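Encoded as structure tokens, the structure appears first; notes follow it.
Here the complex is missing a single protein chain, while all its other protein chains stay put.
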Amino acid sequence: MISGNLGLPKTEPLFRVSGFSVEYDAAGGDVVSALRGVDLEIAQGKTLGVLGESGSGKSSLALALMRLLPRNARIAAGKIQHQGRNIAEFTSKQLREMRGAEVALISQEPALALNPVLALGKQMVDVLKAHTALSRDQLSVRSLEMLREVGFEDPERIMRAYPHQLSGGQRQRVAIAQALVCRPQLLIADEPLSSLDLVTQAEIVELLQRLKRDLNLAMLFITHHAGVLASLADHVLVMREGEVMAQGSLDALQRSADPYLQGLLSPERNLVEAAKAAGPNAAARTLLQVRGLGKKFVQQHMLSRRKFVVQSLDGINLELHEGGTVAVLGRSGSGKSTLARCIAGFETPDAGEILFGAAKRRPPRLVQMIFQDAATSLNPRFTARQIVAEPLEIARWKTEIERTARALELMEEVGLDSDSASRLAGEFSGGQRQRLALARALAAEPKLLILDEAFSGLDLPLQAQMVRLLMELQSRHGLTYLYISHDLNFIQPWAQEVVVMEAGKIVERVAPSQLAQSRHPATRALLAASERLRVPGREVTA
Amino acid sequence: MIRYLARRIIHGALLLLGVSILMFVLLQAARGEYLSDLKLNAQISPETLAGLRSQYGLDQPLPVRYWKWIKSSARGDFGYSFAYNTAASTLLWPRARNTLLLTVPAVLISWLIALPLGVLAAGSRNGWVDRVFSFGTSTLLALPDVLIALMALLIALKSGLFPVGGMTSVAAHDQSWWAWLGDVAWHMILPIAALVIGLLTMVLRHVRTSVREVLESTYMRAAEGHGLPRMKLLFRYALPAAANPLISLFGLSVALLLSVSLLIEIVMSWPGMGPLLLESILSRDLFVVIGAVMLSTVFLLLGNLLADILLYAFDPRIRRQA
Partner (left out) sequence: MSFLSVGSGFQRKLFKLSWAIWILVAIHVTVILAGFIAPYDYQTQDRLHPYAPPTRLHFVDCAGKFHLRPFVYVTKPADGSLTEYTQDCAQAAPIQFFLRGDGYTFLGVFKSNLHLFGVGAPANLFVLGTDGFGRDQLSRLLYGGQVSLFAGFVAAAISVIAGLFFGGIAGLYGGRIDDIAMRFAEVFITVPWFYLLIAVRAFLPLEISPVAAFLLVVAVIGVVGWGRPARLARGVILSARERNFVLAARGFGASNAYLLRRHLMPLTFRVLLTQMTVLMPQFILAEVLLSFLGLGIGEPFPSWGNMLASAQQYHVLVSYWWMLLPGLAPIPVFLAYHSLAETLQERVKSNI
């Protein structure tokens, strides 16, 4: 049943977690500890922000609150009380009554959070049905109301639609509507933004802020992005390796001198010094020129003569200078990845040309690319040494022994322990894998590195570390970067020029310092979104 | 919907064409044919033989023979049976009907049992249920089909409760229509049971695996987080989401069943396509062989078409593509 916010003494929090520890049985009989002695309270109508890197145990916390931990997880110590009752002792009926009606969960991947084969309306109505005794008409009225509340103007159409017919942002809205349709007191949001692009992220944050106010909703907001919490959280809990390492208001935390906290809260700060060391380099020679580049993709349906032409690139002109960094910004689908693949030589453009210095022919290994997904850019059957030495092996560079020595050297250079050279690619973490990919690219001794959303899968502090490493490498080896991104993080201290793309065209070129004054709508949308997700009061200047 | 189905039907027709061409190429490679056995017969003169050959068109080149066969198939004859001196179709149709009489109920029964059982097994969190299920199904899966058929026959012989082989009792012709029907049904029980055993375990295992996979997905956890009742989660949320691979499996299961049925029919003397195929192979009656293969392919394609329709009904993503 839907229970209102009445009748509870003010002293009793919605959830009280005390001394809570969770362990996972991992491969080979190992026990991995995910949470260690966590204490926290979630009060009525308040938002608790949980900040931490991936692997810090924050998702386990979210699942534990709903008793949804996977089967190989075990509660090692402590308890979770929901309004004074220990949830470990709940019967399955009591659990069902709590889930969805009193506590609701929205998770990382809105695309994966909705059943792909059921109409959205049915999925909404079923939640209501499970917790109320409303009539058929009332069910649909309530669902429509809720969809309108999360910002849909034509909720009838959404009710009939299936998840694949909506965009990522719309799906997350539906997931939120579904979670809140029974008016729960607490919403647990587990990294609800990480798979959305910047502009959509800002929209969802705004929505959550409004719902929180209108519905007097308590929230547990889990993220690795401190900026999001600035406008949402009343109280922030910082987690590290399963433990609560600090808590307080975001302002108070920012005043802390702890370097780990600093890295987590404002990752960009560390970059300023590195940028100064690198120094301006824009007067250098032209490395590469792109002239009037165009690329079309033709899609044809089986047995149907109709062809669809997608203009992915249209009249792109771009110049890259040695030792410089150019950032290409744009929302997903703007053609920025196609541009990267054309320059890297993985796609053949239909129009225009790419000039390398004066030569039209591509000098071997001059351009290297770091891919978005580190997991698929490394062969899982290769060891770290084999991965890094691969370009050398292909180029038949010296002997096997010298190649190995060089590979170890490169691993050290990108900050990896050369003792781990015989481990397989899959045994490294996401950030380490991206470093391996970087070391491999460096082995080819390129002049230009293309970073195609290379960090978007990483937590912000890790991203900052990578950018810092790249800046150091730039000043040491005179590398040129083409940095492709959908957000504005790290652009300020790093890039000399920002190029904004939309629908296959370059719509604006601007120096990073002038970005804030831009008038173009595409740029303004990116700026506005980034503003909303920024930690205030700590502006970073180059 | 109609365009989607039309596309599937055209695809199936092209496949049938491909199968028939393959069959004729193989036929050409065949060294023996029905008439070559007659050569050994001293009472038939070489002239008669040559006459017969040209009468049946066996002296003509392959493309011509193929074209003739296509024309004959378009009439519904499927070529000529040398052994029975009649159109191949007159032999094939009644046999095909009898084969369907076994396979259609067997497919339905297997799926009707396997679906709920597999979903429940997938949803079970009890280690013992898991172990018993795994052990039981993998043992059943390892039973060779021949053994299942022979065991069914043995049961019929030993117990005396079931008729031994065939489709009707000898005296059945004199009886009323209803009695005849009961008699046939009585004969059907054991072969169908053998078929179901052959098919059920495979389907059961696949249902459990597919549903398990879905149960581990984020959206199932989300649905559980919304407090939906367990049976609703399993049957209304997980099962439809697992439908896509299962419906493809439905097409495959029809293929498997046709193959198993071939064997069971032979062992249990059920007058289906199996015994006919074996008999015509031994007597080198090759058009009947080709006809049987083509017919079995048609059944399979019909099964696949049914699967396509189900897929269209169940999966909104397919509907968009169509």
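Chains: A and B, in written order; residue numbering restarts at 1 for each.
Everything that follows uses one rule, which is that a contact is a pair of C-beta atoms (placed from the backbone, for glycine too) under 8 Å apart; a residue touches a chain by one contact, two chains touch by 3 or more.
This structure is a prediction, so every number in the text was calculated from the model and none was measured.
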Chains in view touching the one left out: A, B
Touch criterion as defined above, residue of A:R440, A:R468, A:H486 or A:R532 at the omitted chain: A:R440
Listed residues B:L27, B:L100 or B:A193, member touching the removed chain: B:L27
Hidden-chain contact residue, picked from the options B:I9, B:L62, B:L141 or B:L161: B:L141
Residue touching the undisplayed chain, where the options are B:A241, B:I266 or B:L311: B:I266
Residues from subunit B at the interface with the omitted partner, ascending: 15, 18-19, 22-23, 26-27, 29-32, 138-139, 141-147, 150-151, 153-154, 157-158, 164, 255-256, 258-260, 262-263, 266-267, 277-278, 280-282, 284, 286, 289-290, 292-293, 296-297, 299-301
Contact set of subunit A toward the excluded chain (per top definition): 24-29, 32, 34, 54-55, 59-60, 70-72, 344-346, 364-365, 367-369, 371, 373, 376-381, 390-391, 394-395, 426, 429, 437, 440-441, 444
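In this text, only the chains that are shown with their structure count from here on.
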Subunit A and subunit B: spacing of chain centres that average the CA atoms, whole Å: 50
Sites on subunit B touched by subunit A in the complex: 7, 10, 125, 217-230, 232, 236-237, 240-241, 243-244, 314-317, 320
Subunit B-facing residues of subunit A, complex: 66, 68, 71, 92, 95-101, 104-109, 112-119, 123, 126-127, 130-131, 162, 164-165, 175, 178-179, 302-303
